[in-house]
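Only one protein chain is missing from this complex, and each of the others stays in its spot.
Right, chain A next:
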Amino acid sequence: MIEFKDVSKTFDVKEGQVAAVRDVNLTIPDGKIYGIVGYSGAGKSTIIRMLNGLEFPTTGSVTINNTEISKLKGKALREQRLKIGMIFQHFNLLWSRTVFENVAFPLEIAKVPKAQRKEKVLRLIELVGLKGRENAYPSELSGGQKQRVGIARSLANDPEILLSDEATSALDPQTTDEVLDLLLDINKKLGLTVVVITHEMHVIRKICDQVAVLDAGEIVEQGPVLDVFKHPKQAITKRFVNQETSTSSQDDTTLAVSELLKKYPNGLIIKLGFHGDQAQLPIVSSVIRKFPDVDLSIIEGNIHQTTEGALGSLYIQVISDNQDSVKEVLSYLNTMRVETEVIEREQ
(Lines give C-alpha, C1' and ligand atoms only; values in the text may rest on other atoms or scores of the structure.)
Protein backbone atom coordinates (compact mmCIF):
# COMPACT_ATOMS: atom_id res chain seq x y z
CA MET A 1 0.00 0.00 0.00
CA ILE A 2 1.25 3.45 -0.88
CA GLU A 3 0.39 6.36 1.34
CA PHE A 4 0.89 10.07 0.88
CA LYS A 5 0.27 11.93 4.09
CA ASP A 6 -0.05 15.74 4.06
CA VAL A 7 2.61 15.93 1.38
CA SER A 8 3.71 19.34 0.21
CA LYS A 9 6.64 20.31 -1.95
CA THR A 10 7.97 23.77 -2.59
CA PHE A 11 10.75 24.61 -4.99
CA ASP A 12 13.10 27.52 -4.50
CA VAL A 13 13.32 29.65 -7.60
CA LYS A 14 14.80 33.08 -8.21
CA GLU A 15 11.46 34.81 -7.70
CA GLY A 16 10.90 33.09 -4.36
CA GLN A 17 9.12 29.83 -3.68
CA VAL A 18 6.80 27.81 -5.85
CA ALA A 19 4.44 25.28 -4.33
CA ALA A 20 4.41 22.31 -6.73
CA VAL A 21 2.38 20.01 -4.50
CA ARG A 22 0.04 21.06 -1.69
CA ASP A 23 -1.32 18.91 1.13
CA VAL A 24 -1.71 15.77 -0.89
CA ASN A 25 -3.28 12.82 0.87
CA LEU A 26 -3.52 9.64 -1.17
CA THR A 27 -3.89 5.96 -0.47
CA ILE A 28 -3.08 3.57 -3.28
CA PRO A 29 -4.14 -0.03 -2.65
CA ASP A 30 -1.95 -2.96 -3.70
CA GLY A 31 -2.48 -4.54 -7.08
CA LYS A 32 -4.56 -1.70 -8.52
CA ILE A 33 -3.87 0.69 -11.33
CA TYR A 34 -4.08 4.17 -9.92
CA GLY A 35 -4.22 7.17 -12.22
CA ILE A 36 -3.28 10.73 -11.46
CA VAL A 37 -4.50 13.14 -14.10
CA GLY A 38 -3.72 16.81 -14.47
CA TYR A 39 -2.51 19.42 -16.91
CA SER A 40 1.21 20.02 -17.29
CA GLY A 41 2.58 21.89 -14.34
CA ALA A 42 -0.07 20.50 -12.00
CA GLY A 43 2.57 18.64 -10.00
CA LYS A 44 1.98 15.10 -11.29
CA SER A 45 5.62 14.40 -12.03
CA THR A 46 6.69 15.70 -8.65
CA ILE A 47 4.24 13.35 -6.96
CA ILE A 48 5.28 10.24 -8.87
CA ARG A 49 8.97 11.04 -8.44
CA MET A 50 8.51 11.11 -4.67
CA LEU A 51 7.69 7.42 -4.86
CA ASN A 52 11.22 6.48 -5.84
CA GLY A 53 13.04 9.27 -4.10
CA LEU A 54 13.94 11.26 -7.19
CA GLU A 55 12.14 14.04 -5.34
CA PHE A 56 11.56 14.54 -1.62
CA PRO A 57 8.59 16.20 0.04
CA THR A 58 9.17 19.47 1.87
CA THR A 59 6.66 18.41 4.50
CA GLY A 60 4.62 15.26 5.03
CA SER A 61 5.54 11.65 4.41
CA VAL A 62 5.44 9.11 1.58
CA THR A 63 5.17 5.52 2.71
CA ILE A 64 5.30 2.28 0.72
CA ASN A 65 4.38 -0.85 2.67
CA ASN A 66 5.34 0.78 5.96
CA THR A 67 8.70 2.01 4.67
CA GLU A 68 8.93 5.76 4.70
CA ILE A 69 10.51 6.52 1.31
CA SER A 70 10.84 10.18 2.10
CA LYS A 71 13.28 9.37 4.93
CA LEU A 72 15.52 6.94 3.02
CA LYS A 73 19.02 7.86 1.93
CA GLY A 74 22.01 6.32 0.20
CA LYS A 75 22.10 2.54 0.15
CA ALA A 76 18.67 2.00 1.73
CA LEU A 77 17.10 4.24 -0.91
CA ARG A 78 18.93 2.47 -3.75
CA GLU A 79 17.76 -0.89 -2.45
CA GLN A 80 14.19 0.37 -2.25
CA ARG A 81 14.45 1.67 -5.80
CA LEU A 82 15.24 -1.82 -7.05
CA LYS A 83 11.70 -2.75 -6.04
CA ILE A 84 10.13 0.09 -7.99
CA GLY A 85 10.10 0.07 -11.79
CA MET A 86 9.59 3.23 -13.80
CA ILE A 87 8.75 4.00 -17.40
CA PHE A 88 9.12 7.38 -19.02
CA GLN A 89 7.53 9.56 -21.67
CA HIS A 90 10.73 9.64 -23.71
CA PHE A 91 11.63 6.03 -22.89
CA ASN A 92 15.11 6.99 -21.60
CA LEU A 93 16.78 3.93 -23.08
CA LEU A 94 20.54 3.70 -23.41
CA TRP A 95 21.13 4.09 -27.13
CA SER A 96 24.56 2.50 -26.87
CA ARG A 97 22.98 -0.79 -25.74
CA THR A 98 20.89 -3.31 -27.62
CA VAL A 99 17.38 -4.26 -26.54
CA PHE A 100 18.84 -7.21 -24.64
CA GLU A 101 21.48 -5.08 -22.93
CA ASN A 102 18.96 -2.39 -22.04
CA VAL A 103 16.72 -4.91 -20.32
CA ALA A 104 19.77 -6.42 -18.60
CA PHE A 105 20.86 -3.00 -17.34
CA PRO A 106 18.81 -2.95 -14.09
CA LEU A 107 19.94 -6.52 -13.41
CA GLU A 108 23.57 -5.40 -13.72
CA ILE A 109 22.80 -2.62 -11.27
CA ALA A 110 21.31 -5.16 -8.88
CA LYS A 111 24.43 -7.32 -9.39
CA VAL A 112 22.50 -10.33 -10.62
CA PRO A 113 24.95 -13.01 -11.92
CA LYS A 114 25.33 -13.09 -15.68
CA ALA A 115 23.91 -16.59 -16.15
CA GLN A 116 20.66 -15.70 -14.40
CA ARG A 117 20.42 -12.42 -16.27
CA LYS A 118 20.21 -13.99 -19.68
CA GLU A 119 17.27 -16.25 -18.97
CA LYS A 120 15.34 -13.47 -17.26
CA VAL A 121 15.98 -10.89 -19.97
CA LEU A 122 14.81 -13.25 -22.69
CA ARG A 123 11.65 -14.01 -20.75
CA LEU A 124 10.88 -10.31 -20.28
CA ILE A 125 11.52 -9.53 -23.93
CA GLU A 126 9.06 -12.24 -24.82
CA LEU A 127 6.54 -10.91 -22.30
CA VAL A 128 6.49 -7.49 -23.95
CA GLY A 129 6.29 -9.00 -27.42
CA LEU A 130 9.72 -8.14 -28.75
CA LYS A 131 11.05 -11.65 -29.30
CA GLY A 132 13.52 -11.63 -32.18
CA ARG A 133 14.55 -8.01 -31.67
CA GLU A 134 17.03 -8.72 -28.87
CA ASN A 135 20.00 -7.45 -30.82
CA ALA A 136 18.39 -4.35 -32.25
CA TYR A 137 19.49 -0.93 -31.03
CA PRO A 138 16.88 1.55 -29.79
CA SER A 139 17.45 3.71 -32.88
CA GLU A 140 16.14 0.84 -35.00
CA LEU A 141 12.86 0.60 -33.07
CA SER A 142 9.56 2.46 -33.33
CA GLY A 143 8.23 4.52 -30.43
CA GLY A 144 5.91 1.77 -29.30
CA GLN A 145 8.69 -0.82 -29.40
CA LYS A 146 10.96 1.49 -27.43
CA GLN A 147 8.32 1.78 -24.74
CA ARG A 148 8.01 -2.00 -24.69
CA VAL A 149 11.74 -2.17 -24.00
CA GLY A 150 11.19 0.42 -21.28
CA ILE A 151 8.47 -1.74 -19.75
CA ALA A 152 10.58 -4.91 -19.92
CA ARG A 153 13.45 -2.99 -18.32
CA SER A 154 11.22 -1.67 -15.53
CA LEU A 155 10.10 -5.22 -14.69
CA ALA A 156 13.59 -6.72 -14.59
CA ASN A 157 14.03 -6.66 -10.81
CA ASP A 158 10.50 -7.99 -10.09
CA PRO A 159 9.21 -4.69 -8.75
CA GLU A 160 6.22 -4.41 -6.43
CA ILE A 161 5.30 -1.10 -7.99
CA LEU A 162 5.45 0.21 -11.53
CA LEU A 163 5.49 3.97 -12.07
CA SER A 164 4.39 5.29 -15.43
CA ASP A 165 5.40 8.88 -16.09
CA GLU A 166 3.36 9.99 -19.13
CA ALA A 167 4.44 6.75 -20.76
CA THR A 168 2.08 7.03 -23.72
CA SER A 169 2.18 10.78 -24.27
CA ALA A 170 4.76 10.57 -27.05
CA LEU A 171 2.93 7.77 -28.89
CA ASP A 172 0.22 7.78 -31.54
CA PRO A 173 -3.32 6.66 -30.55
CA GLN A 174 -2.97 3.14 -31.93
CA THR A 175 0.38 2.53 -30.23
CA THR A 176 -0.93 4.14 -27.05
CA ASP A 177 -3.70 1.54 -26.90
CA GLU A 178 -1.24 -1.30 -27.49
CA VAL A 179 1.03 -0.11 -24.71
CA LEU A 180 -1.96 0.40 -22.39
CA ASP A 181 -3.18 -3.12 -23.10
CA LEU A 182 0.28 -4.39 -22.26
CA LEU A 183 0.28 -2.49 -18.96
CA LEU A 184 -3.16 -3.85 -18.10
CA ASP A 185 -1.99 -7.34 -18.99
CA ILE A 186 1.11 -7.01 -16.79
CA ASN A 187 -0.96 -5.68 -13.91
CA LYS A 188 -3.23 -8.72 -14.16
CA LYS A 189 -0.45 -11.27 -14.73
CA LEU A 190 2.05 -10.06 -12.18
CA GLY A 191 -0.36 -8.42 -9.75
CA LEU A 192 1.83 -5.39 -9.24
CA THR A 193 0.60 -1.95 -8.30
CA VAL A 194 0.75 0.54 -11.14
CA VAL A 195 0.77 4.30 -10.64
CA VAL A 196 0.05 6.16 -13.84
CA ILE A 197 0.34 9.88 -14.36
CA THR A 198 -1.04 11.38 -17.51
CA HIS A 199 -2.83 14.34 -19.00
CA GLU A 200 -4.94 12.05 -21.19
CA MET A 201 -8.26 10.95 -19.72
CA HIS A 202 -8.22 8.19 -22.30
CA VAL A 203 -5.42 6.46 -20.37
CA ILE A 204 -7.38 6.74 -17.13
CA ARG A 205 -10.55 5.35 -18.68
CA LYS A 206 -8.80 2.51 -20.39
CA ILE A 207 -6.70 1.01 -17.62
CA CYS A 208 -7.19 2.69 -14.27
CA ASP A 209 -9.27 1.45 -11.34
CA GLN A 210 -9.07 4.68 -9.43
CA VAL A 211 -8.23 8.21 -10.32
CA ALA A 212 -7.14 11.43 -8.63
CA VAL A 213 -7.48 14.76 -10.38
CA LEU A 214 -4.67 17.18 -9.70
CA ASP A 215 -4.99 20.90 -10.20
CA ALA A 216 -2.26 23.37 -9.27
CA GLY A 217 -0.64 20.91 -6.88
CA GLU A 218 -3.84 19.95 -5.09
CA ILE A 219 -5.98 16.87 -5.42
CA VAL A 220 -9.41 18.26 -6.20
CA GLU A 221 -11.22 15.01 -6.76
CA GLN A 222 -10.58 11.30 -6.39
CA GLY A 223 -12.45 8.04 -6.50
CA PRO A 224 -13.20 4.99 -8.64
CA VAL A 225 -12.83 5.81 -12.34
CA LEU A 226 -16.45 5.06 -13.24
CA ASP A 227 -17.79 7.32 -10.46
CA VAL A 228 -15.59 10.18 -11.53
CA PHE A 229 -16.63 9.73 -15.14
CA LYS A 230 -20.32 9.56 -14.20
CA HIS A 231 -20.43 12.38 -11.71
CA PRO A 232 -17.51 14.72 -12.19
CA LYS A 233 -17.81 17.36 -9.50
CA GLN A 234 -15.13 19.92 -10.20
CA ALA A 235 -15.02 22.04 -13.33
CA ILE A 236 -11.56 20.73 -14.18
CA THR A 237 -12.73 17.13 -13.84
CA LYS A 238 -15.66 17.85 -16.14
CA ARG A 239 -13.21 19.25 -18.66
CA PHE A 240 -11.13 16.09 -18.47
CA VAL A 241 -14.15 13.83 -18.70
CA ASN A 242 -15.53 15.77 -21.65
CA GLN A 243 -12.17 15.56 -23.37
CA GLU A 244 -12.69 11.82 -23.38
CA THR A 245 -16.45 11.23 -23.60
CA SER A 246 -17.39 13.60 -26.39
CA THR A 247 -16.62 12.19 -29.78
CA SER A 248 -16.95 15.48 -31.59
CA SER A 249 -15.33 18.31 -29.77
CA GLN A 250 -17.38 19.54 -26.86
CA ASP A 251 -17.52 23.00 -28.38
CA ASP A 252 -19.35 21.69 -31.42
CA THR A 253 -22.02 20.07 -29.28
CA THR A 254 -22.44 23.18 -27.16
CA LEU A 255 -22.79 25.26 -30.29
CA ALA A 256 -25.35 22.92 -31.85
CA VAL A 257 -27.33 22.80 -28.62
CA SER A 258 -27.48 26.56 -28.23
CA GLU A 259 -28.56 26.95 -31.87
CA LEU A 260 -31.39 24.46 -31.32
CA LEU A 261 -32.48 26.16 -28.12
CA LYS A 262 -32.74 29.44 -29.97
CA LYS A 263 -34.64 27.89 -32.86
CA TYR A 264 -37.10 25.88 -30.79
CA PRO A 265 -37.74 27.82 -27.60
CA ASN A 266 -40.44 25.38 -26.51
CA GLY A 267 -38.21 22.36 -27.04
CA LEU A 268 -36.26 20.72 -24.27
CA ILE A 269 -32.72 19.44 -24.63
CA ILE A 270 -31.80 16.61 -22.32
CA LYS A 271 -28.46 14.96 -21.80
CA LEU A 272 -28.88 11.31 -20.87
CA GLY A 273 -26.10 9.48 -19.10
CA PHE A 274 -25.78 5.70 -19.22
CA HIS A 275 -23.44 3.29 -17.64
CA GLY A 276 -23.15 -0.44 -17.45
CA ASP A 277 -26.26 -2.32 -18.56
CA GLN A 278 -28.30 0.84 -18.94
CA ALA A 279 -26.43 1.55 -22.13
CA GLN A 280 -28.33 -1.35 -23.68
CA LEU A 281 -31.89 -0.24 -22.73
CA PRO A 282 -34.15 0.86 -25.63
CA ILE A 283 -35.02 4.15 -23.96
CA VAL A 284 -35.53 6.30 -27.03
CA SER A 285 -37.96 3.99 -28.76
CA SER A 286 -39.99 3.47 -25.60
CA VAL A 287 -40.34 7.24 -25.18
CA ILE A 288 -41.52 7.60 -28.77
CA ARG A 289 -44.07 4.84 -28.32
CA LYS A 290 -45.35 6.18 -25.03
CA PHE A 291 -45.67 9.82 -26.07
CA PRO A 292 -47.10 9.98 -29.60
CA ASP A 293 -47.52 13.76 -29.50
CA VAL A 294 -43.85 14.33 -28.86
CA ASP A 295 -41.14 14.77 -31.47
CA LEU A 296 -37.78 13.47 -30.50
CA SER A 297 -34.50 14.13 -32.26
CA ILE A 298 -31.07 12.88 -31.44
CA ILE A 299 -28.32 15.48 -31.40
CA GLU A 300 -25.23 13.64 -30.35
CA GLY A 301 -24.33 10.42 -28.63
CA ASN A 302 -21.35 8.32 -27.72
CA ILE A 303 -20.22 5.35 -25.72
CA HIS A 304 -16.91 4.32 -24.15
CA GLN A 305 -15.57 1.25 -22.48
CA THR A 306 -13.94 1.53 -19.08
CA THR A 307 -12.45 -1.24 -16.98
CA GLU A 308 -15.79 -1.40 -15.13
CA GLY A 309 -18.17 -1.39 -18.10
CA ALA A 310 -19.63 0.89 -20.71
CA LEU A 311 -20.24 4.56 -20.21
CA GLY A 312 -22.30 6.65 -22.60
CA SER A 313 -24.09 9.92 -23.08
CA LEU A 314 -26.85 10.97 -25.46
CA TYR A 315 -28.17 14.43 -26.24
CA ILE A 316 -31.82 14.43 -27.30
CA GLN A 317 -34.26 17.18 -28.09
CA VAL A 318 -37.93 16.85 -27.09
CA ILE A 319 -40.39 19.11 -28.93
CA SER A 320 -44.10 19.24 -28.48
CA ASP A 321 -46.94 21.79 -28.70
CA ASN A 322 -48.12 20.39 -25.41
CA GLN A 323 -45.67 21.52 -22.71
CA ASP A 324 -47.16 19.03 -20.28
CA SER A 325 -46.09 16.10 -22.44
CA VAL A 326 -42.55 17.44 -22.44
CA LYS A 327 -42.56 17.49 -18.67
CA GLU A 328 -44.02 13.98 -18.62
CA VAL A 329 -41.23 12.75 -20.86
CA LEU A 330 -38.72 14.15 -18.42
CA SER A 331 -40.35 12.51 -15.43
CA TYR A 332 -40.69 9.26 -17.37
CA LEU A 333 -36.97 9.35 -18.14
CA ASN A 334 -36.29 9.95 -14.49
CA THR A 335 -38.11 6.74 -13.61
CA MET A 336 -35.93 4.81 -16.05
CA ARG A 337 -32.52 3.94 -14.69
CA VAL A 338 -30.83 6.67 -16.59
CA GLU A 339 -29.38 10.00 -15.57
CA THR A 340 -30.92 13.12 -17.03
CA GLU A 341 -29.67 16.62 -17.25
CA VAL A 342 -31.71 19.40 -18.82
CA ILE A 343 -29.54 21.74 -20.81
CA GLU A 344 -30.70 25.27 -20.04
CA ARG A 345 -30.61 28.13 -22.42
CA GLU A 346 -27.66 30.40 -21.81
CA GLN A 347 -28.63 33.64 -20.15
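The rule is short, and it goes like this: contacts are C-beta pairs under 8 Å (C-beta built on N, C-alpha and C of every residue); 3 or more make two chains touch, one makes a residue touch a chain; residues count from 1.
By our rule, contacts and distances are computed from a predicted model.
You can't see one chain of this complex, but its UniProt record names it "Methionine ABC transporter permease protein", from the set "Fe-S cluster assembly protein SufD", "Putative tricarboxylic transport membrane protein", "Methionine ABC transporter permease protein" or "Subunit I/II of b(O/a)3-type cytochrome C oxidase".
Shown as candidates are A:56, A:137, A:264 or A:332; the residue that touches the absent chain is A:137. In the complete complex, the residue from A:1, A:94, A:255 or A:342 that touches the missing chain is A:94.
Note on the undisplayed chain: of the listed residues A:19, A:54, A:288 or A:336, the one touching it is A:54. Touching the chain that is not shown, out of A:30, A:79, A:172 or A:293: A:79 (per the contact rule at the top). Annotation: of A:18, A:109, A:235 or A:298, A:109 touches the absent chain (contact as defined above). Mapped onto chain A, the interface with the missing chain covers residues 52, 54, 77-82, 84, 86, 88, 90, 92-97, 105-106, 108-110, 137-139, 157, 163.
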